[in-house]
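Take a look at the structure below.
The complex appears here without one of its protein chains, the remainder shown in place.
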Amino acid sequence: MRRTLLIAALLLALPWLAATQGQAQTAPAAPGRNPISAEELELQSALRGGVVDGRVSIPNPQAAVLIQPEGRDWRAFHNVTLAWVGGIAVLGMLGVLVLYHLVHGTTRIAGGRSGSTILRFPTIERANHWMVATSFVVLALSGLNLTFGRHVLLPLLGPEAFAALSQWGKYAHNFLAFPFTLGIVVMLLLWVKDNLPTWVDWEWLKAGGGLFGGAHPPAERFNAGQKLMFWITVLGGGVVAATGFLLLFPFAATDIAGMQLSHMLHSILAVLMIAVILGHIYIGTLGVEGAWDAMSTGEVDVNWALQHHRLWAEAQLARERAEAAAAPGAVHAGAAD
Amino acid sequence: MLIKRSDRQIAQSARAGKRLAAAYEGLSAGGLDRRAFLRQAGLGGVGLAALGTALGGPRLAQAAGATGVIDHAKPVEIRRNICTHCSVGCTVTAEVQEGVWVGQEPTWDSPINRGTHCAKGAAIRELVHGDRRLKYPMKLAGGQWQRISWDQALTEIADKLMEIRAASGPDAVFWLGSAKFSNEGAYLYRKLAAFWGTNTVDHQARICHSTTVAGVANTWGYGAQTNSYNDIRNSKTVIIMGGNPAEAHPVSLQHVLSGKEINRANLIVIDPRFTRTAAHATEYVRIRPGTDIPVIWGMLWHIFENGWEDKEFIRQRVYGMDEVRREVAKWNPQEVERVTGVPGEQLRRVAQMFATQKPATLVWCMGATQKTVGTANVRAFCTLLLATGNVGISGGGANIFRGHCNVQGATDLGLDVVTLPLYYGLDENAWRHWCRVWDVSYDSMLARFESKQMMETPGIPSTRYFDAVLLPKDQVQQRDNLKAMVVFGHGGNTVTRMPEAQKGLEKLELLVVADPHPTTFAVLGNRRENTYLLPICTQLETSGSRTASNRSLQWGEKIVDPIFESKDDYEAIWRLTGALDRAAERRNMPIRFQADMFKHIEVVNGRPTPESILREINRGGWSAGYCGQSPERLKAHMRHQRHFDLVTLRAGPDAPEEVRGDYYGLPWPCWGPPELRHPGTHILYNTNLHVMDGGGTFRARFGVERNGVSLLAEGSYSKGSEIQDGYPEFTVAVLKRLGWFDELTAEEKASLERHFGANIDRASWATDLSGGIQRVAMKHGCVPYGNAKARAVAWNLPDPVPVHREPIYTPRTDLIAQYPTLPDRRAFRLPHLGQSVQNRSLQVARDYPIILTTGRLVEYEGGGEETRSNKWLAELQQDMFIEINPADAAERGLRDGAWALVRGPEMPEGKFIKVKALVTERVGRGVAFMPFHFAGWFMQEDQRRKYPQGTDPIVLGESANTVTTYGYDPVTFMQEAKVTICQIRAA
């Protein structure tokens, strides 16, 4: 923008420079001749950073925009800002995780596996998680490809293969937007009650989640980290999905400026989410022993549960015991009715 | 750097590539994104079926497989024709391969367009690929369109025509011709009407420049553009008044803007609308619609007041300017501003520029002519030019931009209810002249008419055909009402009062529409029987000459054969006359057509050749100088276009001998037989040139004196004239008196003797078939038609000196008493109401507060059926709209792009037309504008289903003329299309 201003200022000065050299041939103010030339208008618009638009007879409002300087800003965002932010976020997160893993290693189940398990995620929750997860991975890869592919994959694959891959990536991106969005909504409905912040979270956070040694602070069904993850996924994913739909249906709800803004939000949030999700994936797989079970079979080891989600595990175990004790009574009650 | 795939690479990706190419092929040929289009067009389910075949299916052109791809391995033929849209006369260069028009290239050689085109010209190839063209003859049977053969169609039409002729006389048939005809087609059609025995033969000039022709011819001799588009390059001041050439004649702006730039000329646009032309003006004057005469008189008031008039010019060459002075004296700046809204200071500035920064030219179009005061407007314009001495000079003159591509030629060749070809009129002398040319006896011609009186009575103009159908029989001054219409190349939506037209069309006993497209005529009325469509090809599919607005004739060669079953006008007329002969025979009627009509016309394979028709025109076209433009000369001009100068239009000394010294297109008058090599006349009435170099004087057309005052020029004559003063038109008697009679050759004398016998003294320059009189006159440097004064007073017109008359419907009811329209009267066999309708204004003006005016769009032309069927053009204007000022729109809660309902004071109760609102400052407050090219919706009824399947134009819309109202010029019955009143509300 600053550069634009500078150029504009220089151009403004040009007629004056020319005049001093005695070669002024700009519009003489003949009577009745239009005082404001179109060039000046363009200049003024450029100075304001606004678009120059007018009227066209074809029924396409986009066509009426003559010059839209915002394209430059968008280009700078896409080629510079996004590339750097995305690169740093994704690569940086990968680096942090590798470093952490090298230093800290996998968090073991304190006291080893007990052998008895407890149901953590029922099938519906797991199915939904994996629907979101798989679509996210494909969306993320195909999305990253749009920014980084030409630098990374194009030299490897050659133009034809890379274009074909990107084409399929685009189709996948477009179609998987729907299961992803659906999953986000279902996820919200399933888990929102367990993700409302409580005082326990505060304690958990103060203890750093036990991430860097020390005892694991107590946690409910979801610890504060997971709650953060949830909200990032639901809110971030929601915004990414919403902006994505604006891009999926061009000009249906917004104009070019809106689409540029949508794209900016969409892409910057997406790369940040990718970074966060990388962390999530690490914790769920390599980072924490026993965590994988929660989303694979749904049954977690009791010791793991007590270690990571003590409040929830104790409540669950108490309920199981109570249910076991009350079971015959229930039959009676039913008979009495 | 250039990335091109090698053959190997292409082979490698052949599969993928082919798939993609195939996908694009669909797009490329099918053209139109169906869904988007449907949304734009707002179509209901009714039209879908028809649309589906046209849009989804492959291109239907006879040139199947023609996607416009040039096969670079095969030779390409170059053919040249003339654009069929406006009157500028742009040359179209076509690339043809194996009979298919595959490409269009700029024509750098043409001095008129120099390679350029407007939207219409650049999209013209589509006309002969058009899958929406009428493909074969059709008729309505029980309200359904049915395909029939040409023979069946013509036989049925001829039988019906003969039946009507027997029952109601020849005047019950209206022969409506076209400005789209070539000169030869127009002439042939006029001849057909004459042989049919009626003068009811007309064409679009009625509704575009009939008032110009009447007004200008009544001033100085000929009713045509005096200079040329190219000559505007010489002007120092250009006033464009009542015209929007940026949209109506875009290529003319090339010359106007060049002139403006080169001469730093003043370009003044006087118009109620801030048009695309006004955007390039140095001064824009906004006037209230319908106040042209007060504006002109207001300018003259300043001119006379300051002595800026050209006194010497007036003394030598103008009759009656003093009477004008008396009228002008009433138009002081206060009164002008009260009536027109133009500030006195601005008008003074404009007047000064026009009178003092010379040469100055006045350009006008339909804004001046389509008025109840059209003829008077034009007369006022001419008077302004005369008063400032701006006629007959390079860079000056009345640059009248005609409308259609050959409206000038069709007017010249007499598609007009008041004259035979070339302005001979309808009196006995005229008929005798043309009978001599046609080599038929006068008596045989007389026998074809109802009576000698009807033979010499002007016919019914195209603006009133429906009145002649609908009015009680005793109100129509002929044997019976109009019963049949044969319409060649004419849209039905360009004539005002469409609700009445619909009724008229429904009552006709026979309707024949011969056109490349089924025009509004075919769908407007709810007809069920006796309606025929004949597919006629465009001028691009045949050959012939056409006359551009500047009077230049250009020969177009056939680019491709007529597509589908269409035929050209010549062949259609030839076949029709044959069918009429057979029908007459069957009914034992004595009349015959073909043998007499085509006596001296060559017919090859059932097609009369345009060359032979043009030669017949040459033989008879002395009065307007259509005698020198032989087909050979015209073809040579097209071959050697590049040798003609851009500004003077003249071929220089380095040009090939066959065109050397000629003006491009031999602009008429081109005197004498072709062998005389008259160069044509670039600038009319130009006394600075010898007559053999295209010089001229004002025509001595109105006698030699009036009330004791000489009408002949005083001390002014064309260069090299041996008579150095005014002189009357040349006759044998005049030649004898001058002692020049014996300069005629023996053959010329023999010809005169043969044709005139005892009346030889009365043979004139216009009727002498040998051309001897013209030759001898010019040998002495004299102009054959004489040397007279132009008339500032035209005593034969209703207003000899133009006076302001308020439009019939005006919101300024306060001015009606002071400036009333003419009283009711009769003309053209019909009643003509004036004041009785105007008095209605007093009652309705309150409910219709907005002045409605109409005009053209650049993308469409005329009735628009042709251009709205052209997908390249249709895309650019998909909705009928009304321009409305932001203030008026705000009052009505109308947003830009929203639907609006519009109604006029003569529409049926409760009816509206529905159009898009275009909120813009182009129109001033209280004024609205609609383009007149749309049709196919009629008071909110979508008529798409009424078109024969697959021939409906892509874009339909309400017609402006559904809203327009009564009002006719007293001289020509020109319709009032520029000023009426309306009400607008949000839909």
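A and B label the chains in the order they appear, each numbered from 1.
Here, a residue touches a chain if its C-beta (ideal position, glycine included) is under 8 Å from a C-beta of that chain, and two chains touch if they have at least 3 such contacts.
Everything below uses one rule, namely that contacts and distances are computed from a predicted model.
You can't see one chain of this complex, but its UniProt record names it "Formate dehydrogenase FDH3 subunit beta", from the set "NADH-quinone oxidoreductase subunit J", "Sarcosine oxidase subunit delta", "ABC-2 family transporter protein" or "Formate dehydrogenase FDH3 subunit beta". The chain omitted from view is touched by exactly one of A:94, A:137 or A:163, namely A:163. Contact with the undisplayed chain is limited, among A:138, A:200 or A:248, to A:248.
The residue from B:117, B:701 or B:868 that touches the chain not shown here is B:117. Listed residues A:85, A:146 or A:239: the one in touch with the omitted chain is A:146.
Even with one chain removed from view, chain A keeps its contact list with that chain: residues 7, 11, 14, 18, 23, 25-28, 30, 33-42, 46, 52-58, 60, 62-69, 71-72, 74-75, 78-79, 145-147, 149-150, 154, 159-160, 162-163, 166-167, 169-171, 174-175, 247-250, 252, 256, 259-260, 263.
Within the entire complex, the positions of chain B that touch the omitted partner chain are 1-5, 7, 10, 13, 16-17, 20-21, 23-25, 27-33, 35-37, 67-72, 103-106, 113-123, 125-126, 246-247, 250-251, 253-254, 257, 260-262, 264, 274, 276-277, 279-280, 284, 858-859, 871-873, 875-876, 920-923.
In this section, only the chains that are shown with their structure count from here on.
Separating the CA-averaged centres of chain A and chain B is a span of 66 Å.
On the chain B side of its complex with chain A, the touching residues are 13, 16, 40, 281-284, 349, 859, 875-879, 920.
Within the complex formed with chain B, the chain A residues making contact are 30-33, 55, 57-59, 160, 164.
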